[in-house]
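I have a structure here, written as structure tokens, and I will follow up with some questions on it.
Every protein chain but one is kept in place in this view of the complex.
In this document, chain identifiers A, B and C correspond to the written order of the chains, with residue numbering beginning at 1 in each.
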Amino acid sequence: MGITLGHHQYGKDEVRVVRIMRADEPHEIHDYNVGISLVGDFDAAHVDGDNRNVLPTDTSKNTTFAYARRDADVTTPEAYGLALARHMVADVDPVERARVTLDAYPWTRLAPDGTPHPYAFVRTGGMVRTACVTVDAADTWVVSGLKDMTVLKTTDSEFEDFLVDDLTSLQPARDRILATTVTAQWLHDDIDLDGDVDWDTSFDTVRTAMLDAFAGTYSHSLQQSVYAMGEAVLDAAPTVAEIRFSCPNSHHFLYDLGEVGLDNPNEVFHADDRPYGLIEATIRRDDAPDPGAAAYDPGLAW
Amino acid sequence: MGITLGHHQYGKDEVRVVRIMRADEPHEIHDYNVGISLVGDFDAAHVDGDNRNVLPTDTSKNTTFAYARRDADVTTPEAYGLALARHMVADVDPVERARVTLDAYPWTRLAPDGTPHPYAFVRTGGMVRTACVTVDAADTWVVSGLKDMTVLKTTDSEFEDFLVDDLTSLQPARDRILATTVTAQWLHDDIDLDGDVDWDTSFDTVRTAMLDAFAGTYSHSLQQSVYAMGEAVLDAAPTVAEIRFSCPNSHHFLYDLGEVGLDNPNEVFHADDRPYGLIEATIRRDDAPDPGAAAYDPGLAW
Amino acid sequence: MGITLGHHQYGKDEVRVVRIMRADEPHEIHDYNVGISLVGDFDAAHVDGDNRNVLPTDTSKNTTFAYARRDADVTTPEAYGLALARHMVADVDPVERARVTLDAYPWTRLAPDGTPHPYAFVRTGGMVRTACVTVDAADTWVVSGLKDMTVLKTTDSEFEDFLVDDLTSLQPARDRILATTVTAQWLHDDIDLDGDVDWDTSFDTVRTAMLDAFAGTYSHSLQQSVYAMGEAVLDAAPTVAEIRFSCPNSHHFLYDLGEVGLDNPNEVFHADDRPYGLIEATIRRDDAPDPGAAAYDPGLAW
Partner (left out) sequence: MGITLGHHQYGKDEVRVVRIMRADEPHEIHDYNVGISLVGDFDAAHVDGDNRNVLPTDTSKNTTFAYARRDADVTTPEAYGLALARHMVADVDPVERARVTLDAYPWTRLAPDGTPHPYAFVRTGGMVRTACVTVDAADTWVVSGLKDMTVLKTTDSEFEDFLVDDLTSLQPARDRILATTVTAQWLHDDIDLDGDVDWDTSFDTVRTAMLDAFAGTYSHSLQQSVYAMGEAVLDAAPTVAEIRFSCPNSHHFLYDLGEVGLDNPNEVFHADDRPYGLIEATIRRDDAPDPGAAAYDPGLAW
């Protein structure tokens, strides 16, 4: 029997870059967690211990910081990721494909007495913006995203008329809390990547569409709400070819107070951690090309 | 040699209560993680396995939910904690002291097209509000707090003229990033706990004073910034007797780009996780009585 | 423009099942975290809010517990996962594919005075055993695995003669610490899934081969060590078609004590959390069929 090396990739993960724009007041801050993953001709390193084709992961770290200083537009994760991924494929000979993943942590400028402060900030919380940029010799995929955004509706959510088998004990719910923590990633196409793309406006459009659809949908299931969010995003953002969601159904169970002599008219809930439902779906434009697994980080590459 | 039982306490921790106010639109949401800890005559349980004095921790859970339904004002963690702690001491015979700790997770109402939605929310992030209420036969201590609030200044922070020994290699920093994630707890006195205390306004006053002082202080050290925040809180909030801070110095190291031929004029930083400095201090009114360890949860009970 | 539903799946995640075998002494314990994900005809739920094909995720939870009671061999994660996945595809009409992922937490029997105790245990730590079983109408994939296993060598590891570009500052290392936390998953074939497979022995064979290869390989890179581990597994375990690794390079940096007047002959290291290198590779038998993404959970489905 012979043994062979299959798919392999390597890189540096969780490079924590903070870039301050301080040439003029007010200062700006851009705060990233960056990962770089390289695919290419690295067989000899694995099989023979021959590192001649292996650019150290330490160099990926240096590159991430150096590009933040010099070469890259770091004002959006998409632009920063594009600069890094293109460099790796263009300038590092053995690299055939590079994928750059970025978490961008938002900050809010402090404003004592209502006056925006030139250099003091508080971290915003409530959401992390993400990007995943993949480049090979032929193609470039830009996937924008967000995660850790928790939304909740206190009513206009039900779950009824579902399939029942002999292991089903769930009772239909006519009025329940619906809550989830959204992870979403959306793939752009029909976009001029060499032009002056306004990634911030694009992101805000998508996020707003998502939140509005969540709020506005009378929900028969989290599946339906997820689909509605995806549909709203595609309607609002013409450069989005498809969007993928991974959404836990964060159960809020009505606490049974009957045993202690109280009623509970949908007022007091126990927020349970696990188990949770997990709803995952892609919503696509009809005419969007299938990206396969190429565009996405493994987490949403089904 | 004899063996004896020393201090002991027990209770239920991490009870995740979500209370929906839905009698009228718009709905309101109050979201808590509650812990209850009881001190009293529980020796026999430990020494003899005699549970006759032991109220089950399951009852603490029931009580937490039942009070959210019926007896408690749950609109602030302070009021909710007071109701629970007082009940435990007043109504459960063996309980001599009760401490209730609460995390309160803030939510923001969604507003599609600018119109506040009657029942859809997104979790705010950026901070968790806390309370720790302790009640015994003689006293009541109400400690308000916050945690997980990360602040950062891009300039007006230095660290110089420090003590140097033969293991010191740190160079003075004339212009550095100052960043920390604030955990703060403040003890109230001179407050009529049976009256109609406006805990929300009190909290906002403290948080605003803290942020303004952080922004407004030219900092020679995180110690100085912490003290300035404490002073500002005491100035702004007359019911606060003392405030305790636990603040990691979240290091942002200027990345050395010289090895790759670039300068770095305070623009590109590596945000390091650990180790970190840890600055902890109490700032008090001169005339405040010493609360000892009574008022605080162990985390800040030095 | 039309909008359509792409790939979608749903299920229950993090079902924490503990199964006690207590018919005879000594008792046995099997401790699992189970996830179930279903693919099938669920379009109407998303698009129309029609739940008639949707088996509640609550039923997946019930099923997981019920099969632990009655129908499944729960002594190994592979057998338990097979029973659950097969049931979902065979018995639930709209389900076309089911994937069951399991973490199995090992326990060690306590042995006071050297005598094995009939019903007292301590959790082993040091590793979690995993399985991922996927079933559709045509095929069954059984992937065994482990995670959270941290290994380290204090010498016989170097990293030299690597590719250098103008952003490289890393110096060659002739003698360094090599450390990683192994996540590995391996796909079985040529195995009679209806027969009496000894999954425990198979797992032990793989884990031992992996550890022996890590210890025995003079390492020019983590890539080489990973490949050596994979090769050893394929040599030792004939039912394994391929194995996938995801291995962070957990950097241990020699601490520079020169600034405080001390040498450091490879004795005192700083274990840094992040960034880290990330080495990922598949090692395969030449004649193994390509499983595509079908067999693996997204985390290792490149």
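Note that in this section a contact is a pair of C-beta atoms (placed from the backbone, for glycine too) under 8 Å apart; a residue touches a chain by one contact, two chains touch by 3 or more.
Computed from a predicted structure; not experimentally measured.
Trainee: Touching the absent chain in the whole complex: find that residue among C:151, C:170 or C:294.
Mentor: C:151
Trainee: Taking the entire complex into account, which one of B:79, B:197, B:210 or B:234 touches the absent chain?
Mentor: B:234
Trainee: Check each of B:66, B:83 or B:197 against the chain that is not shown and name the one that touches it.
Mentor: Once the missing chain is taken into account, the touching residue is B:66.
Trainee: List the chain C residues touching the unshown chain?
Mentor: Output for chain C: 16-22, 27, 29, 31, 62, 65-66, 68-70, 107-108, 110, 112-113, 117, 119-127, 148-156, 177, 211-212, 214-216, 252, 255, 257, 259-260, 262, 264, 266-273.
Trainee: What residue numbers in chain A mark contact with the hidden partner chain?
Mentor: Given the touch definition above, chain A has residues 166-169, 259-261, 273-274 touching the missing chain.
Trainee: Across the whole complex, list the residues on chain B that are touched by the chain not included here.
Mentor: These residues touch the chain not displayed: 1-16, 35, 37, 42, 45-59, 61-63, 66, 91-94, 159-165, 167-170, 219-221, 223-224, 226-227, 230-231, 234-235, 242, 244, 248-249, 274-287, 293, 298-302.
Just so it is clear, only the chains that are shown with their structure count from here on.
Trainee: Taking each chain's centre as the mean of its C-alpha atoms, give the chain farthest from chain C.
Mentor: B
Trainee: If you average the Cα atoms of each chain, whose average lands nearest the overall Cα average?
Mentor: A
Trainee: Where's the contact count highest, between which chains?
Mentor: Summing C-beta contacts for every pairing gives the maximum at A-C.
Trainee: Indicate the whole-number Å distance between the mean C-alpha point of chain A and the mean C-alpha point of chain B.
Mentor: Between these chains, centre-to-centre, one finds 30 Å.
Trainee: Quick check: what residues of chain B touch more than one other chain, meaning two or more?
Mentor: In chain B, the residues touching two or more other chains are 259-260, 273.
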